[in-house]
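Here we show just some of the chains, and they stay where they sit in the whole.
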C-alpha cells in the first residue's frame, strides 16, 4: 500500500499571512516532492499536503512565518500501522504464537537470582499452564546500588530451564553491545520501559532476527510507542510484540496506572499483538489478579506475570510477585474468562 | 470502632533537632489530646503519635522547627474506610441494589434533550437489561456557550420515563441550591467529576436522604476521592456509590485514562460500592465495549453507559454514546463475562 498520494498534513495559514509567506510554504513543499491543494477561505488559506509523511511531517512548519497550525492527518508511523497491514500479525516465540486470536500466558520471576529460585518458579508456572517463561539476566535499576542481574550466567540458567520444561523464554536486553549475546540465548528479547526510546538499542534489535517484546515507556504516548516499534520494523525485524505496563500519572496509590484503554486503541492503529504486564503496572501483589482478568477482558493477546517462590527474598520487585499457588488459582479465573471471550489459551 | 488509641502519624525529627524543638512538638500534641511515643535512635528522635487522626493530621507538622518528615499511618478518612466497616455496603436505588456481589447496569442518554430522545433511549436500554436509567437535566460545561441542560423540565421527563419503564433514575446536580429540587425527583443523585471537590455541594448532599453517586474527579487521587465521600457520610448520608470515570494523564489518544486499578484499590480501602463509567473515560464510541468488559472483570459493582438513539445529533458528548443496537450486543458480552465471574446481573 502506498500513502504517497494521501493528504498527510494540513497547514492552516494565519489570517494575516502574506502571499509571499504562502509561496514560501509551497516552495518548501515542492522541495520535498509533496503536492499541495490550496483552498482559499474567506479569511484564511488552508493547504492540504499530499506527499510522503516521513518527509513532510519532519519539517518545522509551525516555525514558518505566516503559519498558524500544521495538523498531521496521517500518523508518523507507517509499517506498523493497520492501514499498511490490515490483518493481525502473529509472532512466533519458539513454537508458541502471540497474536491472532489466542491468549498467551508468559510467567516466571522478574530477575533470575539463582538456579533454585528460577527452577521452582518455572516448574510452577509450567504446571499451571504458562506457555513462555520470563526471567531477566540484566536489570536496569533506578539506583546504582540495586542488584543489576546475573548477566550471562542468568541466560545460561534460563536456557537450561527451557530444556527442562520445554518452554521458550523472554529476557531483557539493556545495552546495544549485549544484543548479540542475549539473542544467542533468548527466544524473545525484551526492551524494558526505560529503554523504549533508546533508539540505538531499537535499531540494533531491528538488525537481528529474534522477535522483540517492546514495553511501553511508562511516560510514552501510544504514538511514541508505535514510533519506537517502527524503528525496529524499519531495520528489517517485523516480529514485534507490544507490552502495556502502566503509565506515570499523579496517582500514587499504585506504582503506575495501567492504561488498559491502550489495548483497544493500539489494536485499532496497528496490526502488532499487544500483551499486558499486570505485575509491574500495579506494583502490588493484590492487584495482579484483578489486572490480569482485566487484560483478558480487553482482550489483550497475552499477559506477562511475575511469579516468585519467596517474594520477600526477591532481589528485584518482590512487592508485586505472586506465589506459585496464587498463580495457579489465577489461571483458573483466566481460563473461565478466556472461554467467555472465545479466546484460545 | 475507635482509632483513638492507634498510631495515626509518625514524626521524624531532623538529626540536628534540639531538645526544645522536640518539646515544642510534644506540647502541641498534648494540646490536641494525642499521646506520643518517643523513640531515641542513634541520631534521630522518632515520635509515634496516638490520637484522633482528624485532629492530629491537620496540624502543619512539617512547618515545625526541627521536623524532617511527618508520615501519616492512618488514612485521613474514617467512616468510609474498610477498617471502620469491614462488610460491603449495599446501596438501594429505588428497589435496585448496587454493591454486595452483583453487577448493576445503568444506561441512558448523557443529557435529556427531548421526550422523544429520552424515551427511545430508555426503552432500548430497558429492553436490553439495564436496571437504572441515566439522563441529566443540569450539565456543567467547560464552555459557557455549550448546552447546559433542560433543567426541571428534564427531571419531569425522567420521572415520566421511570413510570413508563419501571426503572429508577440517576441525575446530576451542579448547584447546592438545586439539591432539594433534584432530590425530589431522582432516585440517585450524581456528583459530576468537576464537582467532586465542591465541598459545599457535598455537605448539602450529606444532609438529605437520597443516595449519592460520587464520580471521581478526573484529577483526584483515590485518597481525595474517599475524603470527598467522607464529607457526605459525615453529614449523615451513608448511601454513597463511587464512580471511576478516568483520570487526566499525558496520553491524548483517549479523552481520559480509565484507572481500572482504582476499582480493586478502593475496594481494599473502603466498604462503598464502585461502578465504572466506560463512556466518559475513553470519550470514544469504539472504546465503550472493551472498557465495559474490563469493568466486569475487575469486577466493579456496576457500569454506567451512555446510549443515544442518534449520537451525531447529541447536544452533549455525542462522540462517546453508543447506539441502542450496540448496547444490546454489549449486554450479551456482559452477561457472559458476569457468568464467568460469578456475578449476578
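Going in written order, the chains are labelled A and B, and every chain counts its residues from 1.
By our rule, a contact is a pair of C-beta atoms (placed from the backbone, for glycine too) under 8 Å apart; a residue touches a chain by one contact, two chains touch by 3 or more.
It should be emphasised that the depicted structure is a prediction, and the values quoted were computed from it without experimental measurement.
Participant: How many copies of this one chain make up the entire complex, given that 2 are placed?
Facilitator: 4
Everything below uses one rule, namely that only the chains that are shown with their structure count from here on.
Participant: Give me the C-alpha superposition rotation for chain A onto chain B, in degrees, nearest 5.
Facilitator: 180
Participant: Using Cα averages as centroids, what's the distance between chain A and chain B in whole Å?
Facilitator: Spacing between the chain centres: roughly 32 Å.
Participant: Tell me, which parts of chain A touch chain B in their complex?
Facilitator: For this pair, the touching residues of chain A are 219, 221-223, 247, 249-254, 257-265, 268, 281-282, 286-287, 290-291, 293-294, 296-299, 336-337, 339-341.
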